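Every protein chain of the complex appears in place save one, which is left out.
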Amino acid sequence: MKDKVTIGMYIDQLRGYDTSKMYLNDFFHTWKESDDEIAATFTVAEILRGLRENNISSKVFQSGLGISLFRDNSTRTRFSFASACNLLGLEVQDLDEGKSQIAHGETVRETANMISFMADVIGIRDDMYIGKGHTYMKEVADAVQQGYRDGVLEQRPTLVNLQCDIDHPTQSMADMLHVINYFGGVDKLKGKKVAMTWAYSPSYGKPLSVPQGVIGLFSRFGMEVVLAHPEGYDVMKECEDVARSNSLKSGGSFRKVNSMEEAFEGADIVYPKSWAPYSIMEERTKIVETGDKQALADLERRCLENNARFKNWECTEELMSTTKNGKALYLHCLPADITGVSCEHGEVAASVFDRYRDPLYKEASFKPYIIAAMIFLSKFKNPAEKLQQLLDEAKPRIK
Amino acid sequence: MKDKVTIGMYIDQLRGYDTSKMYLNDFFHTWKESDDEIAATFTVAEILRGLRENNISSKVFQSGLGISLFRDNSTRTRFSFASACNLLGLEVQDLDEGKSQIAHGETVRETANMISFMADVIGIRDDMYIGKGHTYMKEVADAVQQGYRDGVLEQRPTLVNLQCDIDHPTQSMADMLHVINYFGGVDKLKGKKVAMTWAYSPSYGKPLSVPQGVIGLFSRFGMEVVLAHPEGYDVMKECEDVARSNSLKSGGSFRKVNSMEEAFEGADIVYPKSWAPYSIMEERTKIVETGDKQALADLERRCLENNARFKNWECTEELMSTTKNGKALYLHCLPADITGVSCEHGEVAASVFDRYRDPLYKEASFKPYIIAAMIFLSKFKNPAEKLQQLLDEAKPRIK
Partner (left out) sequence: MKDKVTIGMYIDQLRGYDTSKMYLNDFFHTWKESDDEIAATFTVAEILRGLRENNISSKVFQSGLGISLFRDNSTRTRFSFASACNLLGLEVQDLDEGKSQIAHGETVRETANMISFMADVIGIRDDMYIGKGHTYMKEVADAVQQGYRDGVLEQRPTLVNLQCDIDHPTQSMADMLHVINYFGGVDKLKGKKVAMTWAYSPSYGKPLSVPQGVIGLFSRFGMEVVLAHPEGYDVMKECEDVARSNSLKSGGSFRKVNSMEEAFEGADIVYPKSWAPYSIMEERTKIVETGDKQALADLERRCLENNARFKNWECTEELMSTTKNGKALYLHCLPADITGVSCEHGEVAASVFDRYRDPLYKEASFKPYIIAAMIFLSKFKNPAEKLQQLLDEAKPRIK
């Protein structure tokens, strides 16, 4: 728990970052944000957490809506978004249109405006289909931007990407803030080895945005980022390019291997998690468009059969013992497929998962604050001043 | 955007209206409200909008629930109601009972009381069946009135009609406030020609409350109101009578024609929109009560076949060019059936709709404020004083 002096120091730190372009802007992919913007997001998250720990209200909105749109079942992200909105004083209003009713094109523009007359923020999760999620979010953002410019909307609701087909920034940022806290600061990360690796799961079609988001973000901190997966389980090339370019700039490295063992060897951080191959996800998107159910079932069967060849891609005690001092930090976005618990063969051995439960829950605990920070930075031109004011006034959250 | 001086002028104007009967009362149909009450609703809507534009909070409730009950899918009205409640400080709680579970009679009385212990307002949309929607709303209003009188409820929740089988006051009032703003004041409306006309749509069973609401309200402003539809597509006689009587009083006129061309000729405002004939809606209600699915399917087929005879009832560029200077204000409650966009043949040509998109969105933007004004006027005995207080205190909405 941070005391008020520490919170003040974080606020001072925040003053040093240029966040001007975040104001009235959207948060799509971490790699579209500058280093200052990423650092500011972490810092604001820490400040908001600190305020709450000290029972200081950060309710900056007296009224206003935070609109959520989930095109996928969600409990964790839903509650994270609701918590973040509530922390700042926004009321969540869920747009529950079913997957089919909200078409693209004209309708998006209209719906986006119709729901935004009193919206300050819109959070969208749309991660199921390659080429769709981010495109949809852009359409919504463009629509409300135009509505704002044309005087239809009195305020510009900003958009937070709660997971698209490309990136999952609220997840990777929460993961990274956990890592920063665990290792004691950003400056401690240089040279650390992180293994983002595929792992076996008995399910099919898990989104790519987690591994893509992780390599896209973790590569900015001078770390040795290793992406491991069986042959054929590639992620989007664009994201690998981001990771490669980031690691060059940050003085780290990025490489790909086809062996979990190689990735784990000496790693400081491991992130074993299942995903579907990019090429399969592309194929699925095309099949879904045709509506051919037989083809979809065939693809699923084929994909599961192929997955089954890699049941040995599991985060076992043996593998963990090969990491740095046998004590790598184990990360997961949750829920994990735990061998012998949630399934027969899964991503991780029960004893490994058990040992890391507390750190895993703490990892997740950063997400509401990351989302709140993204909202905050998009809504205040001078965030440090505003946060200083909250700290000084020190209105109690619980009276 | 209104400055504070202008808001103050609106508040002064409000002082001149007698709103005493709106206090602790319901808003069912515009024609049950006096001219002062209608004018006050517009004025409070403008004031609340002005306050928000100036980042002044109009949160007058520290706690309290706004209960919504939608017996029909709804996005626009749902978000408008939620926005209005949120603006004033009420939290929306949706009563999602499914269509069948809430019966009429005894059960309505009980449910209405059970959900109202801390409710300040109840918004209901029940527009599907002739003779049902308004009846249901009256039952709810009577139940909570009785509960309040008998000491069961500590406060009298007031009811806002979010669309019934007879009127759609939040829509027609938003439409009219848009018209007032567009033409620069109520005093500019005298003698203007407004064409409320049927238009073709490939769907069936669209409610009558929009055209009924429009002729019932627009006829109060000395305008030349023309209702146009193919033979057989009559609206409720009661509503025509209201329009006729209103127009006599206001020095305007009301007439019916069976030609879109005649209605559009020289019109200042056009509102082309599909609806189902009153007689068909009555028949449908009876069939639904019997539960005869075959009869219902037959009715739908028959109705669509009949509709198809009037595909030429479309708001085309040609028709628009016959309006006043070729530039009539095009209105619609949205979503519209747009030819070549949302359907093959629809209510309006794509190019017409496109040209009016911004005004259409602005039209819609008034609805949350109209709803908020209705709530406000039902909850404050002296609304002008209360609004003056909000303006003077000028608490920021966003801190």
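Some observations on this one:
Each chain gets a letter, A and B, in the order it is written, and its residues are counted from 1.
Operating definition for what follows: a contact is a pair of C-beta atoms (placed from the backbone, for glycine too) under 8 Å apart; a residue touches a chain by one contact, two chains touch by 3 or more.
Note that this is a predicted model, so its numbers are computed, not measured.
Only one of the listed residues, B:151, B:185, B:291 or B:326, touches the absent chain: B:151.
Considering the whole complex, the residue from A:22, A:108, A:338 or A:391 that touches the absent chain is A:338.
Residue A:83 is the one among A:6, A:83 or A:135 that touches the chain missing from this view. In the full complex, chain B makes contact with the omitted chain through residues 59-65, 91, 93, 95, 97, 106-107, 110-111, 113-115, 117-118, 120, 147, 150-154, 379, 386, 389.
Residues 49, 52-53, 57-59, 75-76, 79-80, 82-83, 86-89, 91-92, 334-335, 338, 341-342, 358, 361-362, 364-365, 367-368, 395-399 of chain A touch the missing chain (whole complex, contact as defined above).
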